[in-house]
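Shown here is a partial selection of chains from the complex, left in place.
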Amino acid sequence: MREAKKLNVLAIGAHPDDIEFGCGGTLMKMAKEGHDVYMLVLTKGERGGEMRVRQREQEMAGRFLGAKKVFWGNFKDTHIPSNKAIISMMEKVIKKTNADFIFINYQDDTHQDHRMVAENAITSSRYVKGVFFYEVPTSQRFDPTIFVDITDVLNNKLKLLTLHASQVSKTGINKLSILESAKACANFRGFQARSRYAEGFKPLRFLMSL
Amino acid sequence: MREAKKLNVLAIGAHPDDIEFGCGGTLMKMAKEGHDVYMLVLTKGERGGEMRVRQREQEMAGRFLGAKKVFWGNFKDTHIPSNKAIISMMEKVIKKTNADFIFINYQDDTHQDHRMVAENAITSSRYVKGVFFYEVPTSQRFDPTIFVDITDVLNNKLKLLTLHASQVSKTGINKLSILESAKACANFRGFQARSRYAEGFKPLRFLMSL
Amino acid sequence: MREAKKLNVLAIGAHPDDIEFGCGGTLMKMAKEGHDVYMLVLTKGERGGEMRVRQREQEMAGRFLGAKKVFWGNFKDTHIPSNKAIISMMEKVIKKTNADFIFINYQDDTHQDHRMVAENAITSSRYVKGVFFYEVPTSQRFDPTIFVDITDVLNNKLKLLTLHASQVSKTGINKLSILESAKACANFRGFQARSRYAEGFKPLRFLMSL
């Protein structure tokens, strides 16, 4: 029986907390297993809070998650473009991290920034052997076929989301709803995956090593 | 402003409790609004419990839901066919109830009986102006576009599911998981619908009256 | 039986006459029922006629249709962008009209402006509970599942289209073909909807109130 190989994992999100909602549980498990986890966050999320606060929260969340490093894009929130510059920027981070697995926002989404992340990352990740779309609450028609059981880390995933405290403190109801929707989503994907709580992914392309 | 017209609503399910999971909240609301609600259950669900017990539970659930009548098909659980006989049988119930709206199991499902209900009902309901697919935990790739807010009846929907007591009493864990998955599903569809708890439907065809 | 609630309805189109072709019959019926109908036309359609003439025609058509107001975008015909500015502009009109229902161009279309309207409106309308795509002759792979019977207003819909007289007068054949294609389309969607003449819609998301 072969020993599982250490992987370099890169998650790309448009805003602070996208990655945590979509694949936070999976990343925590991978980090704990000894894989190297990196995050690339393309904007500071300044439409939803004070820029420096959100950046700090993201850095804390990255540490809690076990990420080696949070890379930052310098794009403006709600203005992520589709062009060669962003593709090249992503390519550099992919190269630097020597990523084996990439997790990205899904293309069918009501948020324009999420659509742009997906569109550009499809190009940037063209030589990567495992590319997976994750979902967030604004995703549409997302039908995952790959799942990761996150039952054992569900509580930590919820904690991870509360580290984005500026998002949480804005309204008590919102706080509830983000955590609640993360849990409902995990539960819903769980019964699709024949497990209790799961995160669901749609593979763009996955060369499985056996 | 025109007064909303009274509708005849027919829900068709393969087994006792399919309808309740998929559109129980919506039917309760419609019954309460004064619409006439009917149920057609094609098998007695004898693979999952004692036949007479399940039939009795379904009748009770029908009353609690506010249905005028539960019609029964006489098909064997896990053996629902695809043929002219079942199509004609459904047509008779559609005619008898003069159905304006029909709710049916979804075609992409791991349970063969659910697939058969959908396939046959697509034919039987061909002259009906509102035909809607509902989801159950075995449904796959179900992407609803029509939603009904069931926040105000969620607790009653959960009660409705507990009326299928033979299903509930079999294992405490199962009981939990049916209610829990119904709630998680309602929550998940809720945030897609911009409401708290919702049921989601896929229209086959809906002639909206204005 | 509950009384139907008054709705605020907003239709968004790239050019003068897009809305009329796609959902003119439905809007006329809704206006007549007492709902408040608004139109947002993003360009003056200056590639297909004199700008001021087309604007005047659109205003007349809006009145004939029963719209409360025609809002105008200031985009250049064939140059509608995809960016934050157009999203925000649409959001303002959605907020001002407090829209319950939004009708928009479809995303799969040979005309670039129609694609852009759809892409941006998917974002702008993200909190709206009823969002519907309509078709025009350049739409592709448009498979409606929601229909409105327009048999009783078909002639008025055709009159509505003739109010775009600059389009009509350019060639007798074109006049014929617009009216004829609108009628053939209504007839084709009619038999899909089990009615005589219908308009067909694809819901992006529809929270039905019961």
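By written order: A, B and C. Residues from 1 in each chain.
Note that contacts are C-beta pairs under 8 Å (C-beta built on N, C-alpha and C of every residue); 3 or more make two chains touch, one makes a residue touch a chain.
Every value quoted in this text rests on a predicted model; they were computed, and no experiment measured them.
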Identical protein chains in the complete assembly, only 3 of which are shown: 6
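Going forward, only the chains that are shown with their structure count from here on.
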Leading chain pair when contacts are tallied as C-beta pairs: B-C
Chain A onto chain C, rotation angle from CA fit, given as a multiple of 5 degrees: 120
Gap in Å, rounded to a whole number, between the CA centres of chain C and chain B: 34
Multi-partner residues of chain B (at least 2 other chains): 192
Residue ranges of chain C touching chain A (in the complex, touch as defined): 82-84, 87, 120, 122-123, 126, 204
In the complex with chain B, residue positions of chain A that touch it: 137, 140-141, 143, 177, 180-181, 183-185, 187-188, 190-192
Residue numbers on chain B that touch chain C, as the complex places them: 1-4, 6, 26, 29-30, 33-34, 127-129, 145-149, 192-195, 198, 203-210
